[in-house]
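Shown here: the complex without one of its protein chains, the others still in place.
By written order: A and B. Residues from 1 in each chain.
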Amino acid sequence: MPHRQSLSALNRMLVTGGISSTEITTHFLDRIEQSQQLNAFVSVNREQTLAQAQQADDSRLNEPNSDLKGLPVALKDIFCTQDLLTSCGSRILSNFVSPYDATVVERLDKDGFIVLGKTNMDEFAMGSSNESSYFGPVLNPWNTARVPGGSSGGSAAAVAARLAPAAIGTDTGGSIRQPAAFCGLTGLKPSYGRISRYGMVAYASSLDQAGPITQSAEDAALLLQTMAGFDSRDSTCLDTAVPDYLSALNTGLENVRLGIPKEFLDPSIDAEVLSAIETALEEFEKLGAKLVDIELPNSSAGIAAYYVIAPAEASSNLSKFDGVRYGHRTAEFSDLLDMYEKSRAEGFGDEVKRRILIGTYALSAGYYDAYYLKAQKVRRIIANDFSQAFKQCDLIAGPTTPSTAFPLGENLDDPVSMYLNDVFTVPVNLAGLPAISLPVGFDQSGLPIGLQLIGPYLKEANILSAAHSYQKVTDWHLRIPGDYE
Amino acid sequence: MSISKSDVERVARLARIGIEPHEAESYSIDLSNILTLVEQMNKIDTEGIQPMAHPQDIQLRLRDDEVKEVNKRDQFQTIAPAVKAGLYLVPKVID
Partner (left out) sequence: MTHWESVIGLEVHVQLQTQSKIFSGASTHYGADPNTQACAVDIALPGILPVMNRTAVQMAATFGLATGATINHRSVFARKNYFYPDLPKGYQISQYEIPIVSGGKINIGEGDTQKQIRITRAHLEEDAGKSLHDGLGEMSGIDLNRAGTPLLEVVSEPDMRSPAEAIAYLRKLHSLVRYLKICDGNMQEGSFRCDANISIRVKGDSELGIRTELKNINSFRFIERALNHEIQRQIDLIEDGGKVVQETRLYDPDTDQTRPMRGKEEAHDYRYFPDPDLPPLVIEDAEVEYLRSSLPELPDARCDRFIDAYQLRRSDAQQLTADRGIADYFEETVREAGGNSKIAANWVTGDLMAALNRDNLPIEQSRVSPILLGRLIYRISDQSISGTIAKDIFSDLWDNGGDVDQIIEARGLKQISDSAELEQVVEEILSKFSEQADQVRQGQGKVLGFLVGQVMKETGGKANPKAVNEILSRKLSP
């Protein structure tokens, strides 16, 4: 059954002619239809997608053995697509069809990937539970009373339930790694600037980065290879060569120094998570890695700085949604101001409004220095801590989240406790570093636990090969939720 | 530091987000809690530290001065709430 296969395995089957893109795509489209209770997808166009699969199969006849033709993936609804709605999980874009395709979408298309559909997400990627979506919450396939994590919750749930062999998400403060951890998947957040942000609806421009949510590090490497690279339309996208991630997968862990920040093994976090992490670290040692104690003394202030910087940037990024050129416009208004205020009040949900308001406050006259500027300074200190740490180690390891997936609704009335989920992931975005979350076990109630590996700037290959080495000797990443086997 | 209802109203007006009086109350509670979280920053001494606006140390790339775009008005305006004669319509703008 195709859904039991990894993306890489499906690719090998396609190349050897063992299966057609149409067969694969049909299979996943059927599973999507059968699993609507998860609410993982916002829009799917079966006919259009099957037509693309057919095209892929036809073109493969002309070039047998050609790589990557007709592999389906799910796409977070934050990427602009001409073929499908781009809603960003928001009412204000609930009618928005983009006149252009995001660079990531163009690159996927160029390499022959097919978009199965657009996945549900926290509104404008603001959330850690996927409960802030205008289209309703996404359920965690491991336990539908639990959240899948956020903001790429739909992408993670889709891959966990094998409604797609892989998915693309975005990560601003943990939005790929935290849902990957909650859903037992491999989630890679690349270095800032590695992948073009063009066509990715901006939440916090200095933190946003696209990345894959997959079953394995190998699959992540496959997708990163396609997504990474220079784009002249993004002034922050790096013009540096993209290494061959797939061939670097097998460099192994021999003598790799794994830095363990004591701040990340804080006793306040879930005991089951802690022990799973410790067991995993022993496994890494067996594979030849050397564990070294390091310090990230200021990382705990990451959350504080993040919740100034991200909302500040968001308050400005989301000003374009004014009901003038596209998106929701209120039905009745007395004047221009009224039209703005009603359209935006109706168009945005509570969490988005909270962040716009706090961001506006942090930038407003009299508060800029105390909040925004202070946060920018703390950001540099946190980034400096990482560069210091990487003098003593090659990679940094720790838990991705302080707990496993929490119950739906638990943190809804308490934004702050929701924010604290990102305590280990946020510092990485502030520093612009690459990091991966990979499954390393389950808690008593059968919920997945994720381990985070953080690398130096642009060292995605090292992270992927470390994760791959671990996955070659473990099978956590192969587990599928019972109802979806 | 806490955010008063009038702070909330001031900021909401700046952000062009209409809020009902009863909402102002709950926002002032939520936002005050967030500020309390945020103020943990103040435990960190940032004396003499340069603010970090970009996660990378790169300089602006410049583009050649060439016209590359063609007219896509009709395509763009199919998704517009209100247009007339190629213009985007809004309630009267007063200078």
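One rule holds in what follows: contacts are C-beta pairs under 8 Å (C-beta built on N, C-alpha and C of every residue); 3 or more make two chains touch, one makes a residue touch a chain.
None of the values given here were measured: they were computed from a predicted structure.
Novice: Using the touch definition given at the top, which of the shown chains does the missing chain touch?
Specialist: A, B
Novice: Can you say which of A:198, A:419 or A:470 touches the chain missing from this structure?
Specialist: Selected residue, touching the omitted chain: A:198.
Novice: Just one of B:1, B:29 or B:89 touches the chain that is missing; which is it?
Specialist: B:89
Novice: Just to verify: which one of A:206, A:330 or A:462 makes contact with the chain not shown?
Specialist: Checking the options A:206, A:330 or A:462, the one contacting the hidden chain is A:206.
Novice: Pick out which of A:56, A:80 or A:108 touches the chain that's been left out of the picture.
Specialist: A:80
Novice: Mind listing the chain A residues that contact the chain we can't see here?
Specialist: 79-80, 86, 88, 93, 96, 98-100, 102, 197-202, 204-206, 232-236, 312-313, 315-316, 318-322, 324-326, 336, 340, 360, 363-365, 368, 372
Novice: Footprint of the hidden chain on chain B, which residues?
Specialist: Output for chain B: 13-14, 16, 53-54, 56, 58-69, 71-73, 76-77, 82, 84-95.
By our rule, only the chains that are shown with their structure count from here on.
Novice: Calculate how many whole Å lie between the centre of chain A and the centre of chain B, each centre taken as the average of the chain's C-alpha atoms.
Specialist: 23
Novice: List the residues on chain B that touch chain A in their complex, please.
Specialist: Touching chain A: residues 3, 7-8, 10-19, 27, 30-31, 33-44, 46, 49-56, 58, 60-61, 63, 72, 75-76, 79-82, 88, 90-93 of chain B.
Novice: Which residues, counting only chain A, touch chain B once they are in their complex?
Specialist: Residues 95-97, 99, 192-193, 206-207, 232, 235-236, 238-239, 298, 300-301, 303-305, 307-308, 315, 319, 322-327, 329, 333-342, 344-345, 348, 353-354, 356-358, 360-362, 364, 371, 373-381, 383, 415-416, 419, 429-432, 457 of chain A touch chain B in their complex.
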